[in-house]
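Of the protein chains in this complex, one is absent; all others appear in place.
And now, chain A:
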């Protein structure tokens, strides 16, 4: 049922969606307190997603970003398409007030693979959006897994055995975040200290983040490196398209090398140094001030009459 999609649309998924789905699943799971196995896959809520670009710019070649954030408003499982439609309509009008740029993009569910019954709901959604998206989250926690257990399906009309049928096809997606989202995801994921802490802890927290990111980059590059070495030795057949990609990647470094960039960069560097300098000044003058006041209070009690000016 799933082969790779040919629509050419790329999907950018926000972490908020993922957390939303997982929260819904956890909630449903814990409400029905007797321990459920992972076969409880029939929480079938609907998904409201936002669309940043205009519908007019959606074209298969350009592959614009369809960012998505999810809010779930679910139907009671198992839904019939009619009830689903009804609750959805009322909800969408309410939601439009808060987020006028959003419209319903698709729906999500939990489970391990797309199934026939899902197609019924999918078809019902096609009333609202002619090409809905189906996000599937696999809630079983598999510690060996390195990839996100989320798949995005689109529906396509394929001719199978002479009959045109709608089947699910997989689409690829990337994760996109805005800065604020990234920070809060980081915060929750790693439970960073939320209060001020000392300057040292703040600095260390900041650098740790960058350090981990660089380590990831390093490991990825290593993988590529080993692969290329193996190719060179002849262990693996040469794949020219991959080689072309790697070489184009290499040619992109150094990222920027113009004079103007250097100038601007150094100017920014100097600005920061200036700010540090000023802050040190402020710090010193404040300490001086305190010192002088303490001195005054402690020693110069007699000579203060008749308008001798105070120290500043």
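Here, contacts are C-beta pairs under 8 Å (C-beta built on N, C-alpha and C of every residue); 3 or more make two chains touch, one makes a residue touch a chain; residues count from 1.
Everything that follows uses one rule, which is that contacts and distances are computed from a predicted model.
Look at the chain that isn't drawn here: its UniProt entry, checked against "COP9 signalosome complex subunit", "Proteasome subunit beta", "N-alpha-acetyltransferase 16, NatA auxiliary subunit" or "LSM10 protein", names it "COP9 signalosome complex subunit". Contact between chain A and the unshown chain involves residues 14-16, 18-20, 22-23, 25-31, 33, 35, 45, 69, 71-76, 87, 90-91, 94, 97-99, 139, 141, 143, 145-149, 174-197, 199, 201-203, 205-219, 221-222, 225, 250, 253-257, 265, 268-269, 272, 275-276, 278-279, 282-283, 285-286, 289-290, 293, 297, 304-305, 307, 309-310, 312.
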